[in-house]
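Below is one structure, written out as structure tokens, with a few remarks after it.
The other protein chains are all here in position, but one chain of the complex has been omitted.
Labels A and B are assigned to the chains in the order they are written; within every chain, residues are numbered from 1.
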Amino acid sequence: MSDAVIQVDHLSKYFKVYHKEAGLWGSVKSLVHREYHEVKAVDDVSFEIKQGEIVGFIGQNGAGKTTTLKVLSGLLYPTNGQVRVLGYNPWDRQPAFQKQFALVMGQKNQLWWDLPAIETFLLNQAIYEIPEAQFKKTLNKLVELLDVSDILNVQVRKLSLGQRMKCELIAALLHNPKVLFLDEPTIGLDVVMQKVLRDFIRTYNAEFNSTIILTSHYMGDVKELCERAIIIDKGHKIFDGKLQSIIDRYARNKILSLIMSENVSLKQLEKYGEVKEFELPKVTLLVPRAQATKVAGQILTHLPVLDVNIEEPPIEAIIREVFETKADLQV
Amino acid sequence: MTRKDVQKYWRLFWKFRQLHLMRTLEYRSNFLFWTVVTSFWTIVNIFFFGILSGIGNGIGGWTQSEMLFLLGVFTFLDGIIWSFFYHTMSFYTKSVFNGELSRFLLMPVDAQYILMVHTNSYSNIFRLLTGLVMMGYAIYLMNIPITIWLLAGVVFWLTVGSVFIYTLWFLLSTFAFWVEKLDNINELVPSLRSFWQIPKSVLHGWLSVMFGWILPIALISTVPSEYVLGRLAWQTATVFLLATIVTATASRWFFLHSVKKFTGAGS
Partner (left out) sequence: MGRKALHVLKKAFIAAITYRSEIWLWFVLDQIPIIVTMLVWISLMQSHDTIAGYDLPSMLLYYFLSSFLTGLTGTHFETWRVEEIRMGRIDFYLTRPMSYIWQVFWHDIGGKTFYLLTSLPGYAVLFWIINQNFPLAQLQFTWLSSLQFLWLLLFAYGVDFSLAMLTVLMGFWFEGAEGLQHFKWITLSLLTGSMMPVAVMPTWLQTVIAYLPFRYMISVPIGIIQGTAQLQLSDLSWMVGYIAVFSLSIIWLWRQARYAYASAGG
């Protein structure tokens, strides 16, 4: 096998769930007989990730992203397939392996609720056997990067969600993991805090050359941090490659945002493309990707334009289209 | 396990004690309230058995003083249970259901150990102390000389009893991996406490066989008490010791086997 840090080979994970009929009779029936169905949370997924890569896991709710991360962390046993992370079998749960990775789940926390975050950090120092000098150095660095020096001694329950998330990240990174699994780390955070966390993740990756797998429903996270994306749909991997290639392939249009210096009619604009917004002086047009520059030139020549901006469509719209059209991405 | 590992686990144990003490001091009135509640339970329990013991001048062939010692053992072990085991097991069964167990499985520490030590309550100190006082007073009433062997033996059998209770409880709680939402599996062992609240001699017939030999929970208080009273039969001691070893081994194996079934709660 290659020098990849994470190797996933034909991974499958199936769960059994039971379906209960609605109503009282359904509940009584379930006392004696339950109908179980198999759910293929992950089905024959393979990929490799090299040291230092930041890879985005994209998928709808229930696609299998978190399940995959949990298998990579050793929390779940796969139904089929093989997984190696840093050369280890994750579900052997060897301490030597556990000291080299971290799993951060945005909706779950490890900080002690009633005590200041620093107490959890000290506990993690004991659990991960981090030497004192290294602990202090790493802690100071992380505190500086996330700017939390004034809240370390405040009870966690009194912190805001953003502050708690920062402290969660510190707690997860104190032992300098080589591999980081981030499961929706920015969920519920405001836009400012999202940017802070993204900047931090980027800096952390650059400084420590850590390998990061990130799942997020905020495409902004994926777009800003990940060059490579793996798209999972109903447990199957449907794409694995550069994020830009999806944009290039599936963003059929580009967005022209115009500020008009004089009034123009809708009819005049419709000659150039599909009008998405028409609130003068602001106008938004969708034009075919290949012709975007040419059309922009024509508009500038023939219409009274004060300002023009050419943009890609939002990544969310592209991904949504991928799922809605069940696009053949030829994995 | 190396010497370094032992030191690490020892340090972790005290680290968690320290954290919980800090947390307790954050909520002083809560601590006081629960100390009062546990003291109440202890007093009512002693009151109940005091009345029964007074009626029959003892229970099951045990005199009032002997019953006092046995009740002291029970009260002390109760203090251990409510201080260390109950919250641990409650958390354990809940964490299997709500996925919080994930956090412990990720740590580079034996998961069963960290589940065992990560939490405790300080509200049962009164119960622990009451148990010790009862034992001490009973020894005084019965004029039993206190020797090193006596103390060592009591400590040994109390430890065996604690290990037996803990590993049996852990074994049962591990069924949480197999049955959907079985929180009150955690209440089974506390309910069974009734069997070691009384001398084993109270049980007869199949109950005596069941709880005196097969699953010897009736011996938990009886064995340390009989040791002090100088009438512990070697057969009884052997059964109790063997049962503890078997339960401990089984609980470990079952946990390692069951954890493969863990699905975690989805996000």
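In this section, contacts are C-beta pairs under 8 Å (C-beta built on N, C-alpha and C of every residue); 3 or more make two chains touch, one makes a residue touch a chain.
If you're wondering where the values come from, they're calculated on a predicted model, not measured in any experiment.
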item: Among B:Gln18, B:Thr159, B:Ser194 or B:Thr249, residue touching the chain not depicted; value: B:Ser194
item: Chain B residues touching the omitted chain (full complex); value: 30, 33-34, 37, 40-41, 44, 48, 51-52, 55-56, 59-60, 179-185, 187-188, 191-192, 194-195, 197-198, 201-203, 207
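Simple rule for what comes next: only the chains that are shown with their structure count from here on.
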item: Gap in Å, rounded to a whole number, between the CA centres of chain B and chain A; value: 45
item: Chain A - residues contacting chain B, complex; value: 15, 62, 66-67, 70, 73-77, 91, 93, 95-96, 98-99, 102-103, 105-108, 110, 112, 114-115, 119, 122-123, 126-129, 155, 183-184
item: Of chain B, residues touching chain A in the complex; value: 8, 11-12, 15-16, 19, 22-23, 26-27, 99-100, 102-103, 105-109, 111, 114, 260, 262-264, 266-267
